[in-house]
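Missing here is one protein chain; the remaining ones are kept as they sit in the complex.
Should a chain be cited, it is by its letter among A, B and C, assigned in written order, with residues numbered from 1 in that chain.
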Amino acid sequence: MQRSIVLTTDPLDVPALVAAGSRMEDMGAVIYFSGVVRRTENGISISGIEYEAFSAMAQHQLNLIIDEISARWSVGSVRLVHRLGWVPTNETSLWVEVIAPHRGESFLACQFLIDEMKKRVPIWKKPI
Amino acid sequence: MQRSIVLTTDPLDVPALVAAGSRMEDMGAVIYFSGVVRRTENGISISGIEYEAFSAMAQHQLNLIIDEISARWSVGSVRLVHRLGWVPTNETSLWVEVIAPHRGESFLACQFLIDEMKKRVPIWKKPI
Amino acid sequence: MKIPVHFYSYFKDITGCTDTVIELPEGGDIAQLLAAACLRFPKLHSMGNSTLIAVGVNYQPKSYVLKEGDRVSLFPPVQGG
Partner (left out) sequence: MKIPVHFYSYFKDITGCTDTVIELPEGGDIAQLLAAACLRFPKLHSMGNSTLIAVGVNYQPKSYVLKEGDRVSLFPPVQGG
């Protein structure tokens, strides 16, 4: 299985990420998910979110989650990019690509990746 | 809610579809799903799929499904493009964009759209 | 009344045509139209309940009462995506 994990303070160029997408033989389902910073956080108006990470551990924990994905589902590729530092509202903080032979697996794996990330990958956000 | 339904015999240019994506205020979750023609269908090697549609009814039924989505979930935009006619293996036959305030809604709405499409939208495939 | 009937997917192979016209008495319903179609195209009978039925762009049950100007479509289970 292909995998890629990037933690970066650069803005995410989603069309470029899609255009550079994994080209894979005999994979029937491709999901891209983008998480975007909203104008409100817990009902309070914000101008953006400051993301902090313990990067080495975040990389390691994301790799463990992807190991679990590859043990549970037939998946051809997982790519994840998380932006760190200051992310203004309406900009993308998280981008995920999951490629699998079938749609069901691709949705399950994509949601598992994001759910588990939110539980155990050491990234924190501070709305400002 | 924004919506767009396109049935076309042209190849789908996914990066261009993403780049032309709906820009929406205060939407936290964007999903793109691509369905790609696989090399095998029910265990038999194929060179592609011929898609046929009853187009007027397909458009209408897709609109009914999107009406149901907008009644059930808070969703900002649904775009769907289905390619018809001959689609060779490893090319995209279906592309969907769902934009919602939150991730949970975006995944539910996207899966509902595709599940219901496969039940009631008059499009048929003939693997060749 | 004369009801145009259109076929899609392999129903075109089963019937050997893309469309036909079926004559029904006023007040005839889809069940009667299906019976007449099965007489004309015997292979259609074997499709049984897997036949999907639309009038215009909406699905309709067999009890739907047809009227002049209705356009009926008959087709097998759909499978887009």
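What we mean here is this: contacts are C-beta pairs under 8 Å (C-beta built on N, C-alpha and C of every residue); 3 or more make two chains touch, one makes a residue touch a chain.
Only a predicted model underlies this, so the values are computations on that prediction, with no experimental measurement involved.
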{"item": "Visible chains in contact with the missing one", "value": "A"}
{"item": "Residue of A:5, A:29 or A:94 touching the missing chain in the full complex", "value": "A:94"}
{"item": "Hidden partner chain, residues of chain A it touches", "value": "35, 51-54, 56-61, 82, 93-94, 114, 117-126"}
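Methods note: only the chains that are shown with their structure count from here on.
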{"item": "Interchain centroid distance [CA atoms averaged], chain B/chain C, Å", "value": "28"}
{"item": "Contacts with two or more other chains, residues of chain A listed in rising order", "value": "103"}
{"item": "Residues of chain C touching at least two other chains", "value": "81"}
